[in-house]
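Here the complex is missing a single protein chain, while all its other protein chains stay put.
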Amino acid sequence: MSSADWKNYEPVLIPNVKDIHKIDVYIKNGGYSALKSVLTDKKKWADSKSVVDEVKAANIRGRGGAGFNAGLKWSFMPPADGGPRYLACNGDESEPGTFKDRKIFEYNPHVFIEGALIAAYAMQITTIYVYIRGEYLAYIKMMEKAIQDAYDKGMIGKNIFGSDYSVDFHVTYGAGAYICGEETSMLESLEGKRGYPRVKPPFPAQKGLWGRPTTINNIETLAHVPSVINRGAGWFSSIGAENHPGPILYGISGHVNRPGVYELPSGIPILDLIHDVAGGMKNGKKLKAVIPGGSSTPVLRADQLEGITMDSESLRTAGTMLGTAGMVVMDEDTDMVDMLWRITHFYHHESCGQCTPCREGTGWLEKIMLKIKNGNGEVKDLDLLLDITTQMEGRTICALADAAAWPVRHTITRFRDEFEARCKKSAHAVV
Amino acid sequence: MPEVFIDGKRYEYEGEQRLLQFIQDQGMEVPFFCYHPSMTAPANCRQCMVKVGQPVKDRETGEYEKDEDGERVIRWFPKLQTSCNIMIADGMVVKTQETDDLVKRAQKDNLELILINHPLDCPICDQAGECPLQIQTYKYGPEGSRFEVKKVHKPKRVQLGPRVVLDAERCINCTRCTRFTEEISKTHQLTITSRGDKNYPTAAPGREFDDPYSLNTVDLCPVGALTSADFRFKARVWEMNQTPSIDISNGKGCNIDIWTRDNLVLRITPRFNEEVNDYWMPDEGREAYKRFNENRVSRPLQKLDNEQVNSSWNNAIATISEQVDGVDKKDVTIIASPHASVEENYILAKFASLLGMNPPVFTPHVEKGKGDGFLLTDDLAPNANGCRLLGFEEKSAAGIAAAVEKAKVVLLLSDHLADRGIITTDKLKDTFVAVFATNHSETTKNADLVVPITTAAEHAASYVNVDGRIQRTFPAKETKYSNRRLDLEMSEGRLDRYGTSFDNWITEENKIDCLPLWRFMSELAAYKGMENFAYTSGREIMDEIAAANDLFSGVSYEAMDEQSGITLDKTKTTVKL
Partner (left out) sequence: MEYEFTKEDLKEIEKIKAKYPEVMPATLPVLWVAQNRFGHVEPEVQRLVAKTLGLPEAHVHGVATFYTQYYKEKKGKYVLDVCTCLSCQLCGGYDILEHLEKTLGIKKGETTQDGKFTLNEVECLGACGYAPMLQITNDKYINNLTVEKTDKLIDMLKKDEEPEYEEIEMPLRKVK
């Protein structure tokens, strides 16, 4: 299905089936058949590697933000040695603008559970943890119930579907820290520690949880797996944008009439998403800017949006990224200085504080932005801000510093006039 | 052998090595803060950035690909790498700040960021002068500051524990201190609290950081965030003389530096010795510095009409001579000491033997349960093994008490037997007791003669630790009879060397009126007309011991200096060390 055809798209991740979140309904609608297939249909799935290969061919690009081919990531796991191996499912969902994985927890938890189980089998994993942000108490409870139900039905546990494969599945959760969405920070948090991201190498596939091979995937990434198994890699990769295929959960927020989460093919034109899918701009205002995929992805001006589609390639040409596909829409009244200050505040608040450029840089960025916002900025502050971003980018343990630097760099360069005007105004105000 | 190219020069290496460590081992430098060779490398300060590349190999032939000029094609890492945690690999090409402008820039940028929230209080900071942040800022840092907004404020003057004070504003969050309590002392007493730029290290609320090794965090701290409660504000580093020495507060013999100013010891810090104490020492050993300054016996004392009065060196010599000659040699008991050096013990034994007296005996100073398997030992004396190797008879407490009781004259070396309950002072009443001592005690108070001798901080002498390793001290503080400028063993500080006489503190009272035991015994021997008994240094005594005693063969000051101490061949002796 091409992206242009999105109006006829029939959702698969969260299908239009009443009560699909209940395990019986899920099973009745073909749920857990993909798991059964990989575990028992030896003709189709000769070994666990064949599952990895299929998923790799489908090219499910990680939905957590980095867009890495899931099957390829799975193939990095070293051969099983009899010791424990882990799958850590990332349900931390804390990047501003992102609120999609919760829909899976709420409306179709079993598609994720099934996907995780298939992933676990494919990588010969012995224990799965799903790490959910602590604020999602409602969804934590839903997931606990869903996993218990799956245990009760024999989908999790010993010798699933009579195969020799056994696995455990536990829900764990955070307690308020955006950084724990960074995969190695999440591992530290899971291990009961402060969420300090780890230096890489070693990568989690070599040394993850408790020093053992571990793979981390986003909830949505895993939730796509059952349909890839059921319908084949070819089906998945035929949906949406070629380089970034498959359905995507778009989260749309900000100044639109119908904000929310939408399951649609990848590669939909941004303007279609705003004007058609999300019901157009609120109060008939004009569109000013869009952050396409969570607060760290560089903002685009309205005049940069023509022909840009929601997939990594198109967005890269436009000078931004798909990120989490959590799109934030801003109307003509939006004050870009205030908006950027709030983003810098977020990253300052959420830096784990482990490494210098991020701990110090995020605070410095916010303080200068506050000065500008309060009308005390000078034009030279803008260049200093840009300088600081270069001092942070690519020099830290994890990508939070980059995530903090990009919006500053790009919002200033793309809305330079507005920033300068605010600074000049203040220069006059002082006189 | 695998090779690595650093700043255009080729080096060979063996085994697994961290790049930063390798660079340092070649005598080069890359600025850094959080890395410490004995702990894990969290790479959190981000200061040690370098550019790293790997040569490209042809997949089929396995040969290095070459460019038109015949040079290897290098694939550079897209980002700069922290050299502290990257392992060197065969063929790796590295550019440091010496040859790469981007690296130089990155290091400067990072220092700017470290400094934005760092107080500008070097003039009142204890760390100034030995501060990695200060030094590296001078070398690699930015010229000015572009930080014109408000600094983060954090707790200051926090008494973390009995011995360590925290100024959280100075902290650069390198986690060396918390890693120390996790990985080295294993008390797990410290953690980083809070998040982001509010981070700082702390003990659990309401708990003291009373780790027996707590002061090592002060040494580790690359800034002045952790300071010693005792040493705080006492001296600037550049005012002090730094002298290598050995911890004499227990049997481990941690290698230390003694820091003096105006002939007072102001602090003790550990000195690296991989074989003994690595970079660490127990807090107790540092507190021992007071022994060198306080409560010292200065000038001989003699008991007259049951009261000790000041005496003279001549009188002390005459008195001992008289007392020893006045009794049957068999009635003289000589008690050697695990608290004194090999040289001092040896000289006493030699004196006894030349005069036909009983050889010295000793009793170790042990407190069961004190040891922790790390750097604290049950043995509270630095040289029990030295006494054993010299062949002295080791007696129980009761054995010593009995030997004292039956003697008419007791010569007691540096061991406060009454204070540690081995003898009771009333037992000393009818006996003539001469004590060679560094400090006043109950024992010296009850002696008939007290001869002041030098401490480990005032002489060069050797001590054999619990593991049979012999190590030596250097004179760190002058006595009335020594002179920093004349004694080549003594260290000269910056002020000694370059200052005017007004720059130095010169307090005569700080120089103790005491002699090295060998000097005193040589004078005594001369008085008695003995031959071949004139010693002016521990060095010649050690040479004599090494020549005469097989167990010490090969030991000399030169050899000890070269090898940072020598582990003696225990197989040569049946004595249980």
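Lettered A and B in written order, each chain numbered from 1.
One rule holds for everything that comes next: a residue touches a chain if its C-beta (ideal position, glycine included) is under 8 Å from a C-beta of that chain, and two chains touch if they have at least 3 such contacts.
Computed from a predicted model, the values in this text were never measured in an experiment.
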Within the entire complex, the undisplayed chain is in contact with A, B
Looking beyond the chains shown, say which of A:K28, A:K193 or A:R316 touches the absent one.
A:K193
Of the residues B:N110, B:N173 or B:Q189, which one touches the chain left out of the display?
B:Q189
Which residue among A:M330, A:M369 or A:L385 touches the omitted chain?
A:M330
Given the contact definition stated above, which residue among A:K103, A:H224 or A:H244 touches the chain not shown here?
A:K103
Over the whole complex, note the residues of chain B touching the chain we left out.
181, 188-195, 202-207
Using the touch rule from the top, list residues of chain A that touch the missing partner.
11, 14, 16-18, 84, 93-99, 102-103, 106-107, 133-138, 170, 172-178, 189-195, 210, 251-255, 258-264, 277-279, 291, 295, 326, 328, 330, 334, 338-339, 342-343, 346, 349-350, 352
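Here is the rule we use: only the chains that are shown with their structure count from here on.
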How many angstrom lie between the centres of chain A and chain B, each centre taken as the mean Cα position?
54
Residue numbers of chain A touching chain B in their complex, please.
177, 194, 196, 199, 348-357, 359-364, 367-368, 370-371, 384, 387, 390-391, 394-397
Tell me, which parts of chain B touch chain A in their complex?
41-47, 49, 78-80, 82, 85, 106, 109-110, 112-114, 116-117, 146-147, 149-150, 152, 172-173, 191-192, 194-199
